[in-house]
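The complex appears here without one of its protein chains, the remainder shown in place.
What follows is subunit A.
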């Protein structure tokens, strides 16, 4: 598989993708908030689509492409989303933000001018307990301008 564009050779196909990314590769951006796909803090892109990396085994990625939050900034969309999150004060404790940025980048890539419903559908898998989502929604709007 490739992670953020770099070919890698994972030793254990049965490992969870989140553990491989964090423990073997040192990419700590994906966070474990629940371990069962409910909170979305571990969201990464698999072949361009957001997935919870706690629910994916390394072997399931095959020779696919994984993009983590660390890799999201290599594209203009991801950079714009990250900058908007900072500017609009969408970061409070920040623990959900890496997953949120990955989901928001995928959303904006698919819908350059998302409707409210598209934004809700794109981000409803990412829980945030600090912001009430207002600043996050404003950041995504700003990133799509």
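Here, contacts are C-beta pairs under 8 Å (C-beta built on N, C-alpha and C of every residue); 3 or more make two chains touch, one makes a residue touch a chain; residues count from 1.
Simple rule for what comes next: contacts and distances are computed from a predicted model.
Trainee: Identify the UniProt protein name of the omitted chain, choosing among "Oxidoreductase", "DNA replication and repair protein RecF", "Xanthine dehydrogenase subunit D" or "Aromatic-ring-hydroxylating dioxygenase subunit beta".
Mentor: Going by UniProt, the chain not displayed is called "Xanthine dehydrogenase subunit D".
Trainee: For the full complex, which residue in A:1, A:17, A:66 or A:119 touches the chain that was left out?
Mentor: Counting the whole complex, the residue in contact with the absent chain is A:119.
Trainee: May I ask you to list the residues on subunit A that touch the chain which is not drawn?
Mentor: 22, 27-36, 38-39, 41, 68-70, 73, 81-83, 85-89, 91-98, 101, 119-120, 123-138
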